[in-house]
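What follows is a short report on a single structure.
Every protein chain except one is present and positioned as in the full complex.
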Amino acid sequence: MPGNSFGNYFRITTWGESHGRALGVVVDGCPAGLEISEEEIQYEMDRRRPGQSKITTQRKEPDKVEILSGVFEGKTLGTPITMMVRNVDAISKSYEDIKDTYRPGHADFTYDEKYGLRDYRGGGRSSNRETLGRVAAAAIAKKILSMHGVKTTGYVKQIGNIVCEITDFDEIEKNPVRCADPAKVQPMIDLIESVRKGGDSIGGIVEVVSQGLPSGLGDPVFHKIDADLAAGIMSIGGIRGFEVGLGFKVAEMKGSEANDLMYKKEDGSLGFKTNNAGGLLGGITNGENLVVRIAIKPTSSISKIQETVDKHGNPKELKVKGRHDPCLCPRAVPILEAMVNLVLVDHLLISKMAKI
Amino acid sequence: MPGNSFGNYFRITTWGESHGRALGVVVDGCPAGLEISEEEIQYEMDRRRPGQSKITTQRKEPDKVEILSGVFEGKTLGTPITMMVRNVDAISKSYEDIKDTYRPGHADFTYDEKYGLRDYRGGGRSSNRETLGRVAAAAIAKKILSMHGVKTTGYVKQIGNIVCEITDFDEIEKNPVRCADPAKVQPMIDLIESVRKGGDSIGGIVEVVSQGLPSGLGDPVFHKIDADLAAGIMSIGGIRGFEVGLGFKVAEMKGSEANDLMYKKEDGSLGFKTNNAGGLLGGITNGENLVVRIAIKPTSSISKIQETVDKHGNPKELKVKGRHDPCLCPRAVPILEAMVNLVLVDHLLISKMAKI
Amino acid sequence: MPGNSFGNYFRITTWGESHGRALGVVVDGCPAGLEISEEEIQYEMDRRRPGQSKITTQRKEPDKVEILSGVFEGKTLGTPITMMVRNVDAISKSYEDIKDTYRPGHADFTYDEKYGLRDYRGGGRSSNRETLGRVAAAAIAKKILSMHGVKTTGYVKQIGNIVCEITDFDEIEKNPVRCADPAKVQPMIDLIESVRKGGDSIGGIVEVVSQGLPSGLGDPVFHKIDADLAAGIMSIGGIRGFEVGLGFKVAEMKGSEANDLMYKKEDGSLGFKTNNAGGLLGGITNGENLVVRIAIKPTSSISKIQETVDKHGNPKELKVKGRHDPCLCPRAVPILEAMVNLVLVDHLLISKMAKI
Partner (left out) sequence: MPGNSFGNYFRITTWGESHGRALGVVVDGCPAGLEISEEEIQYEMDRRRPGQSKITTQRKEPDKVEILSGVFEGKTLGTPITMMVRNVDAISKSYEDIKDTYRPGHADFTYDEKYGLRDYRGGGRSSNRETLGRVAAAAIAKKILSMHGVKTTGYVKQIGNIVCEITDFDEIEKNPVRCADPAKVQPMIDLIESVRKGGDSIGGIVEVVSQGLPSGLGDPVFHKIDADLAAGIMSIGGIRGFEVGLGFKVAEMKGSEANDLMYKKEDGSLGFKTNNAGGLLGGITNGENLVVRIAIKPTSSISKIQETVDKHGNPKELKVKGRHDPCLCPRAVPILEAMVNLVLVDHLLISKMAKI
């Protein structure tokens, strides 16, 4: 199976290069009869869109989405839903003079090694703009999930050494960092501003929580929820780590500490006293909140001068032009929510086949 | 696609329950003409096998593998290779009295929620014994990779708060922990012994390194090497986190620190001065070592008494009988190497189609 | 995706060579909670089994099936169901002296061309024995379908120039040809006997009808019911043609003759006055009987002397030894039913995801 499709049955295929004519996605496997509008898709596209504050890239792309197929009279047809965004503010010229130079931290060299050629404009297919299609597709997933009471929320947990201590869901979309701790918003903004002015960039951690999940979702052994989440999330550019529940902290824990104990709730249903596992047991949802964290590297494109080589091995000094996010985390939030929702809706659908 | 297959073209399908008649794997997509013997498969099975030291479970399974198809006169036929291990030392009786009780940290509850029933003997399909098939299949992958000069080595990096400071490849298989730092072997053994005697268990971190990889492997965007690795590895029971290269450390780094700079090597080829990215750029191998780390939770089955409920919600006190590893890490090493090799061989094969 | 799996969600992977240790199948995606026994599987295996009358091959294989996984206490677990048949009466020696000779009509030459080697004993993987796994898997499919009122029946429609004129379902399993027309049973037997005695073989046509299908099954555009049926059926050895409904007769028809007109039935539901389309419109079931016909070539292995070459190009005279069916059709009936049922159960399951 070639590499541009994701999902078992709610299946997306993304396409497009950063500075090509257009980018988009085909969603196959969406059930028929779902009410969906371009406005609902656009709302999520806008959450991902750059140029909205001084801490994000100044590329001014309207990222206007067009539904080309699969929706008729406001409802899904059960046929493939194709959505497209035309590129408008694609200043390709700024890439002309570095077309043979390998930018540090980018996939320029490896694309050349793999394919023998590449679209050097803005990273081509390896650009973060590829995620446009994921976000468009996930807007549909989100709609279906919301009909089942599932809500996914992402937020910036850490930037540099500034870590959120509390998680206030209402705070997140009020600040440009998408930080969940009101006390850490300004420090994070200051840090980002500071590295930007220094011609540099900074990494961070995003946490994503899904609430309202039914138990029983996930398809062992290779399509466990955490396996699919990890696959989808690690496939996003710039991600270096993925953890679920307590994550890497389990290395220092004992079984008697890490195990979540069960009890009977007042309503008679079964629940867990803690959620160290992050909502999954054996890769199947257990009815608790799904909690994952993602490590995001500092943006590779910085305006500081860096040493590198061109494709012929000649040494080069590079000061990356173009307009780049000094920190990927704020705009990663809607993208990571998208990937989580794509995995969840897929498993929500295929769970219908689990029992006779 | 249902959940028990993995791989794009070198594709495995594992099957079997912990205490059922047999467990095994079908490998489809293995090229014809490869010399392979049951002994080569058995060698890896034995590395994974329990009962080999006092720090692992005392279940005495011979785990004798039988090749049922796909190999003729010592060579692969290009047809599906099925390998099977019969269960022998499956003491199911010890599970009879807990068949309605949900063991903390196990998938008992979620399997019931998903399927409406489960094989309660030894965790059934959710048992770590499922990985037998992965290891058998990966023995073939390893053989193909070695023909291309690729070697994958796993080792225990951390148990509890004991962390390896040096990595000595020659040390790893000499000690029962598969610890890479000679100075940390005894402390790790002592720690494991200590938690075992206390009726408890302990978590840890395993690192896996692949050397000799050609550049250009990986299939963006959804089958990037790190995406496939994460999928495969997070699908193993007990894994809580996955990271590549610097991993979660990138959260606190600047772009100017994290970027690996390129240079021309003495032999004229291009290389990197550092390997913060762990051997991948844009999900494609860059010719450096592939480096991943995996967080493994403490074994859920402990002999300490734990509170839980049965399927009817009645409170229960549980002291898990049976024979369990006090620390999953040592035996996880060959399993994690296996998953890495399965991903790499798959991409080695499909890389043949990358260019016209 | 390599070649040994079939199905979208109810997915089978067959494995094994004709004279290897064993043949079998893994069924992934079967819902949990289905009651199934080895006896039910064996019943279908026996219908396919050779050696039951003088018009079939005299190879005496018990073809005893063993369920290795996925079933516990008589019910499916939702995990992969592996079923195996050990080879017993595999007289490999008779193939030793033709191991370099290309048998006319067989895949010996093409397997060598593709793989560079082959298991020459009894055709290896290209043997009709590969269908054992299909039949075993389809016994499960049949059980699920019967719970939904669907019944699939195959029968021999034509052998040589003897064509059934009536279709009497009760007649089929009463005669060794599985002929549906009582008047044609003896002529068909005589014809088969006659060609067998002449050291030759004869072709034929099998028709398969599925009754009781709900409307709405099929997944346009590439998984239309007829597309999946054609794929599954043409993948069986010896098949040369597939048609649905009127089939090739449509070439000479007008639209006004071929269209099936709709009307309102007495019970208020909608139906069709004719069934020229064979139960499908746009690849989706329309509630009428599904009707397909399959052209089966005469057995390639005949005892008449045939000219051929060996792998080095040396001319050879070949008198195929071994024990072969003089006509493939009677034993093809349960195999073709199996493939139809595998397609139908797959679509029955995934139809649950069609609407929101």
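For clarity, chains are labelled A, B and C in written order, and residue numbers in each chain start from 1.
Following the convention adopted for this analysis, a residue touches a chain if its C-beta (ideal position, glycine included) is under 8 Å from a C-beta of that chain, and two chains touch if they have at least 3 such contacts.
In this text the structure is predicted, and so the values were computed from the model without any measurement.
For the chain not shown, which residue from C:71, C:98, C:180 or C:230 touches it across the whole complex?
C:230
Among C:88, C:166 or C:221, choose the residue that contacts the chain missing from this document, as touch is defined above.
Checking the options C:88, C:166 or C:221, the one contacting the hidden chain is C:221.
Just to verify: which one of A:2, A:149 or A:313 makes contact with the chain not shown?
Final answer for the missing-chain contact: A:2.
With the full complex in mind, choose from A:114, A:134, A:184 or A:347 the residue touching the hidden chain.
Residue touching the chain left out of view: A:114.
So that we can see where the missing chain sits, which residues of chain B does it touch?
1, 9, 29, 31-34, 76, 78-79, 144, 147, 220, 349-350, 352-356
Which chain C residues would touch the chain omitted from the figure, given the whole complex?
Residues 1-6, 8, 14, 102, 104-107, 109-111, 113-116, 125-126, 130, 158-161, 195, 200-205, 215-224, 226-235, 237, 239-264, 268, 270, 277-278, 280-287, 295-302, 304, 306-309, 313-315, 351, 354-355 of chain C touch the chain that is not shown.
What does the interface between chain A and the hidden chain look like in terms of residue numbers?
Chain A touches the missing chain through residues 1-5, 8-11, 13-17, 20-24, 26, 28-29, 32-33, 66-70, 72, 75, 77-82, 84, 114-119, 124-125.
We adopt the following convention: only the chains that are shown with their structure count from here on.
For chain B and chain C, let me know how many angstrom lie between their CA-based centres, rounded off.
39
If you average the CA atoms of chain A and of chain B, how far apart do the two points sit, in angstrom?
Here chain A and chain B have centroids separated by 26 Å.
Distance-wise, how many Å sit between the C-alpha centres of chain A and chain C, to the nearest whole number?
The computed centroid separation for chain A versus chain C comes out at 46 Å.
So which bits of chain C are touching at least two other chains?
Touching at least two other chains: 1, 9, 29, 32-33, 78-79.
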